[in-house]
Each structure stands twice: as C-alpha cells, then as structure tokens.
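Structure provided below as structure tokens; questions to follow.
A single protein chain has been omitted from the complex, and every remaining protein chain is retained in its original position.
Now for subunit A:
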Amino acid sequence: MHGAPAASARGNLPPLELHVPEPHSRPGEKPDYSWLEIPEAGSLARPDEACPASETWAGTLGMVRVLDEDNRAVGPWDPALDPETLRRMLRTMALTRAFDDRMYRGQRQGKTSFYMKSTGEEAISVAGAFALAADDMVFPSYRQQGILIARGYPLEEMINQIYSNRGDRLKGRQLPIMYSARDYGFFTISGNLATQFPQAVGWAMASAIKGDTRIATSFVGEGSSAEGDFHAAMTFAAVYNAPVVLNVVNNQWAISSYSGFAGAERTTFAARAAGYGVAGLRVDGNDTLAVYAAMRWAANRARANGGPTLIEYFTYRAEGHSTSDDPSAYRSAQEREEWPLGDPIMRLANHLIALGEWSEEQQSEMDREVAEEVRTATKQAERNGVLGHGFHHPFHTMFEDVFEELPWNLEEQAAQAIREREIKWPERVGQKHSGDKPRTSAQGSTESANEDGRGEGQ
C-alpha cells in the first residue's frame, strides 16, 4: 500500500498545519473591515515620472488617494482636471452602469445567455481610458466595458455582440461581452484568464521595435494575477523595458474566492512590482481622480521610455461575478453597503457638487438621459434579433476565419452543416440560401450578416 504517510511525532516539534485563507465575513455575518487600512487622501508622495522604479515601491503598500472625506481633491496626485472633463467622466461612468443594468435585465429576460456587470469598478476603466491616448492599445479582461464606452464604441454594437444577433460583428461566435474592437484599440477578449497580459507586453515590445509612440495597457483581476501569465508578463515587461501599463483590479473577489487565495493576506498586489524591478502604484480604485492620475503617471512614464508600471486598483466587486453567480452563497450581503471606499460615481458626483459644478438635479437628469440612451441603443440592436430568435449569421460563417483560407475538411463540414439544417429545420427546405457557400476571409463575408436566418426551431 502506498499513499501519504501517517502523521508521526518527531521529538517535541509541533505538527505542521496547512493554512487555508478564510474571508473576513461569510453570509449572515456582519462585515469586518477592521483589517483594512485606508491611508488619508493626499498622504502619498508623487514620485517623478522618470524616477527609478525603486522610488515607487514604498508607495505600493500605501495608496494613491485624491478625494478626501469632504469630497475635495487634495495632495500631490490631484490631476487638476477641469470640471467639464470631470462631468464627462461622471457621465461615462453613469452610462456604463446604466448599460450594465439594462444588459443584466436582458439576460434575465432571456434575450441572451450571459452577462457580467462592472458595478462599483466603473472609475477604473473610464478614468483609465481618459488618461490614455485614443490609439494606445488596451488588452482588457471581461470587466473593462467602461473603456469601450469611454472610447465612443457604439452601444448598439456592444448589444449586437451580447445578443449574438445578425448584426454581431463577431458573427455570434463569441460568448456575450467578449468584445473585439480593433478600430477602438480594444483587443479581442479571451475567456482564458490573464493570457492578455503577456500579449500586451508583446504589443508594447512591437511598438518599441518599430519606433512607434503608442503604448499598451492590460487589465487582470487580482484572482487572475495568480496565473503564470502574470509572471511571464512582468518578467518580459521588465527585461525589455516595455512601454506597457499592467493593471490589477483588486475587487476582493474571484467568483467565490476571496483575494486571500491570490495572496492578499501577505502583501498588496502592487508590491509584486518590486520583485521584478518594475514601478508600482496602489490606487483607491473608487476614486476617479486617483485612478486617472495613476494611469496618467504610468502612461507618461511608458511613453518616455521609462518602462513598465504595475498598478493595483483597490476596489470592490459590488455585484455577483456574472449572471450565473449568486454572491449571497459565499459572502456577507452587507459587505457592499459597508465598503469603506464607497461608490465611485457618488464620490465623483459629490466632488463636483462640492466644487459647485454639479447638483443633485443634474445628477438625476443625467441618470435619466443615460438610461434613455441605453434604451434607444437596445431597441436598435433588438431589430437585429436576440439570442435564439433566429436572426443569426448564416451557417457557413461558422467555418470561416478558422484559417485565412478554408481547408478541404472545413469545406466538407460546412456542406454537412447545411445539409443537416434541412433535416433539423424542414420548414426552411426549399428556401434559397444564396449565402450558404463557404468563402474565405479574403473574399469577405460581412454582407452575409443581413441574410435572414429566421425560424430555426428555437
């Protein structure tokens, strides 16, 4: 018999114990935030953008915070943005939240299979996008929809993708929210976690190889920072001094696993920068001004050949992980309300109000407007169909784009799929499907999106 040896006492040594992290509160318990140290706004020094990475490391244990208790912008990180820019950021964040709310309802109404909200994390993607140049390349995870919205990507296109309808530019191939928008500097989202991190570094290396001035940025959650790709990205970024900003959104939860399972009990995620010799910043992720200032600092540094930066955004995932998740099964329901760093939209609105540049009436009016904007876009997109209602792309598109040219086996399999359609959905037999001949990408197939594919038995 083999197997683990039985416990054996050796002298007076205590038995070894496996430590398994446990979150600070579970369902039914009162949330405990006594562990959380929140540095005062304005207390962290702002090193020069060209400083050696080591000068940033002390700050990776502190926190870049700009908005204080009285909603004033204080300290050396205050980006001193004009009120008009602040209002635009506020509106973009509100639009992102309204979009999330509507799409979440869309999933519950059966219009799509899946959705993921970014509620509570809007400042990170929106202020991040505002701090970057429009042509800097973003390698996002699945929770940076605010970047697409900030860059003016049409909401209708996003909804087409979520509904996998005939207007979907990704031809219904991808799970909802796995957007791709090359023209908006938004890299195709993958379901495989953290793979985008070394890719962003490679893109940044390419930009440097070609003597370009564009930089790359990428986002992972704190949970995904445990993937090997994180280490690969940090190592490559450091070795080649790549013009990249690598971001960890620490929203405390990776589905049901609290951040302790990614290492949060021992140190901050920003502190990992030190081991690679990379500049690091830890930021109040619900403080729009701090997020903007940190991303701006890192982007300027990268663009001046100062090298990569790792930024940790300290925030809270206010909603479930996805529409398939019920957070009440693993965490205290009050955690969200009692989260000490508040809500990013409310904090920025209160700042503007404190400046005399905003009012509660304007806030209500804005909320009404963004909800209407989302409603209009949704109606537009629904004209292209919702998932399962038959307005999808023609069958042959399933076989296109695997390769640039269609190989013989895919040609044969496409013919099979089209043959099967006549057995599975006989009401369509006799209808003409001019677009059903597979074609190569070189020949193009975008017009096929308009082909009526209605009535396929769903």
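The rule we apply is simple: contacts are C-beta pairs under 8 Å (C-beta built on N, C-alpha and C of every residue); 3 or more make two chains touch, one makes a residue touch a chain; residues count from 1.
Just so it is clear, contacts and distances are computed from a predicted model.
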### Message
According to UniProt, what is the chain that's been left out of this complex called? Choose from "Na(+)/H(+) antiporter subunit B", "Oxidoreductase NAD-binding domain protein", "NADPH-dependent glutamate synthase" or "3-methyl-2-oxobutanoate dehydrogenase (2-methylpropanoyl-transferring)".
### Response
"3-methyl-2-oxobutanoate dehydrogenase (2-methylpropanoyl-transferring)"
### Summary
The one of A:195, A:247 or A:378 in touch with the missing chain is A:195
## Note on the structure
Only one of A:99, A:115, A:236 or A:395 touches the unshown chain, namely A:236
### Task
Return the single residue from A:357, A:401 or A:422 that touches the missing chain.
A:401
### Query
Of the listed residues A:204, A:273 or A:318, which contacts the missing chain in the full complex?
A:204
### Message
Give me the subunit A residues in contact with the hidden chain, please.
### Response
137, 139, 169-171, 173-174, 178, 180-182, 187-188, 190-192, 195, 197-210, 216, 228-229, 231-233, 235-236, 239, 401-404, 407-409, 441
